[in-house]
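Quick one: the structure is below, questions incoming.
With one protein chain withheld, the remaining protein chains of the complex are depicted in position.
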Amino acid sequence: MALRVTIWNENIHEQQTDSVPAKIYPNGMHGAIKTLLENELGGAVTVSTATLDEPEHGLTKDVLDKTDVLMWWGHEAHPKVSDEVVQRVYDAVLGGMGLIVLHSGHYSKIFKKLMGTSCSLRWRSSKDREVVWNVNPTHPITQGVADPIVIPLQEMYGEYFDIPTPDELIFISSFTGGEVFRSGATWKRGLGKVFYFSPGDQDYPVYHQKEIGKVLANAAVWAKPVMRGEPIDATFHPDGWFDKN
Amino acid sequence: MALRVTIWNENIHEQQTDSVPAKIYPNGMHGAIKTLLENELGGAVTVSTATLDEPEHGLTKDVLDKTDVLMWWGHEAHPKVSDEVVQRVYDAVLGGMGLIVLHSGHYSKIFKKLMGTSCSLRWRSSKDREVVWNVNPTHPITQGVADPIVIPLQEMYGEYFDIPTPDELIFISSFTGGEVFRSGATWKRGLGKVFYFSPGDQDYPVYHQKEIGKVLANAAVWAKPVMRGEPIDATFHPDGWFDKN
Amino acid sequence: MALRVTIWNENIHEQQTDSVPAKIYPNGMHGAIKTLLENELGGAVTVSTATLDEPEHGLTKDVLDKTDVLMWWGHEAHPKVSDEVVQRVYDAVLGGMGLIVLHSGHYSKIFKKLMGTSCSLRWRSSKDREVVWNVNPTHPITQGVADPIVIPLQEMYGEYFDIPTPDELIFISSFTGGEVFRSGATWKRGLGKVFYFSPGDQDYPVYHQKEIGKVLANAAVWAKPVMRGEPIDATFHPDGWFDKN
Partner (left out) sequence: MALRVTIWNENIHEQQTDSVPAKIYPNGMHGAIKTLLENELGGAVTVSTATLDEPEHGLTKDVLDKTDVLMWWGHEAHPKVSDEVVQRVYDAVLGGMGLIVLHSGHYSKIFKKLMGTSCSLRWRSSKDREVVWNVNPTHPITQGVADPIVIPLQEMYGEYFDIPTPDELIFISSFTGGEVFRSGATWKRGLGKVFYFSPGDQDYPVYHQKEIGKVLANAAVWAKPVMRGEPIDATFHPDGWFDKN
């Protein structure tokens, strides 16, 4: 069965008439990312999208149950995402669903809830060049990806990035201004896998760049559930339980 | 200045007249832990206690501001701890306060919020012997601690323990029944340090055991804030900001 | 193409007439492990074996070039393994070949050279039961593996195991005597993957146990090279090199 990816986007910047994002992403960033994934994975993936203004933000239990990997793009509407939906996504991740958090999603409720830190960083939007370096050459996410990836114009995200120590550090970026950033990193949470990838912003055409698509496609395949269920619960085990098996 | 430790205990089991915990811990588990710490650290520590039934559970902003390291024992009253107090403790940890989570505190709101996982485990209370092994011999928490520590009678906590990969694994325990458990582990969260230590239960006299006191004293010293403030917030940095310094 | 596994065994204990190992492993431990792998992987694997007494210990450059994953069992003949062959295996691992080190191989030249530590441990051979617990339920190596694996009789290997912090901790074992051991762990070294797995000893029939075969088969598939070449070498890169691409 094809990998089932759902791309969630708050989809606000792109709706503002004549805005820069509206011009760069006429189909929304979720639309652009969908195209990137389909170009890389073809029939091996089925991509759906969901946005903030849909009922339950488009993330009903049924949708999540049928999602192998959820991608998340949010920015100015983080507080508008309902706590109930966040809890639902959180439970899905702990139960095995993959989650890929993009760019300004570092400050989303779901990412902060999974990380247990502030997820803060230094930033500046002034047309820095971002150069993304592979520091994990045998990781599935970096296979077939150019090293480095050069993003001609991009918002600067700089250290200190207040995240837990990654299970795996995948990419480190530099910016024209001299800053650096751990731009790709993974964590396991319960039975699910989480990948954070910072390149991508509403004001720059990053999600039209083929190399970025390759990373996201690799990440989606990597984040596929190994198993899927409820978050694990504490369970009583009497003396000798495993000897009786 | 002496290290300022606050021991928080829900203090419920010990209040039940004629209960086992009331007999083992007539001054509460917080009282027993206080004695352990004072025996190890003497004048180098000032120990306060706080319990669930105090206003704001005894954890006002003023109390937390004057606490270097908070120890947390909870069990059946996890849901009764107010979300507001949990958020306050969370902010204090991200801002630098040390936190030591004990035994059944694995299921406390504050630990789950900091870990981002279910923190579930296998368990059984049937008088297993727990043997605690040092797997990090040069870590500050293990200095001067017997290897192994033998706890004659203790509740069994077994893997799989659903926690994020520890930054540092410190202790692994075995139990009579054959189970194992990562019984001591550390994580950094924001500017604060977190140590989880599983030995200790209301039905067994673990908190009267000197070796356990040595571990808790070492952990308190280790968890002392390096710096202290608010959780880090994302900040704008214009081009060239650090060159102007 | 089928995965190409080479099992290296010093093959000494099994050659001693009427010895316990000779009776348990009439085809050598390498023979038993070969059967385990073929039973699990069938046509998806091609298994070769090599032993100490062959020219160049059976590990010529040609053999290594055609090996995807090398398994290593050694014990009393560690010092007899030539430094030249060890260097050759080391270079192959840094260049991408997978390596699975078994049991007493913890003290082999190749494992110590890759780890950079003493790899020492506590031990006792007195018929302990070993119980092997899965602490990484979504790792490829643990899929389809019973949790726990019970090994009725086995040599005891106990902490402190002097290894570098594993990249991934996979299994923890307990023993009848109360000891614990990090019995399964992974490290990346250069472009290669290394898995250490402690169950298995010349005096106990561990390599006839189906669950052990499942672990070894999973590990072989996991350790398959992502890419293969020479160990990476430091390289000069002139200013602007990547912009010219």
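By letter and in written order, the chains are A, B and C; residue numbering begins at 1 in each of them.
Everything that follows uses one rule, which is that a contact is a pair of C-beta atoms (placed from the backbone, for glycine too) under 8 Å apart; a residue touches a chain by one contact, two chains touch by 3 or more.
Please read these numbers as outputs of a predicted model, since none were measured by experiment.
Interface note: of C:P26, C:G42, C:P140 or C:P164, the residue touching the hidden chain in the full complex is C:P164. Within the complete assembly, B:V131 is the residue of B:L52, B:V131, B:M156 or B:A220 that touches the hidden chain. Among the residues C:K80, C:R124 or C:K210, only C:R124 touches the chain that is left out of the figure. Interface residues of chain B with the unshown chain, by the touch rule above, are 96, 131, 137-138, 140, 143, 146, 148, 150, 188, 191, 193, 226-227, 242-243, 245. Although one chain is not shown, part of chain C still touches it, namely residues 94, 107, 113-118, 120-124, 126, 128, 156, 158, 160, 162, 164-165, 167, 177-179, 187-190, 231-243. Residues of chain A in touch with the missing chain: 129, 131, 133-135, 137, 147-148, 158-161, 165, 169, 172-175, 178-180, 182.
The working rule: only the chains that are shown with their structure count from here on.
Centroids of chain A and chain B (each the mean of its C-alpha atoms) stand 32 Å apart.
The set of chain A residues that touch two or more partner chains comprises 188, 242.
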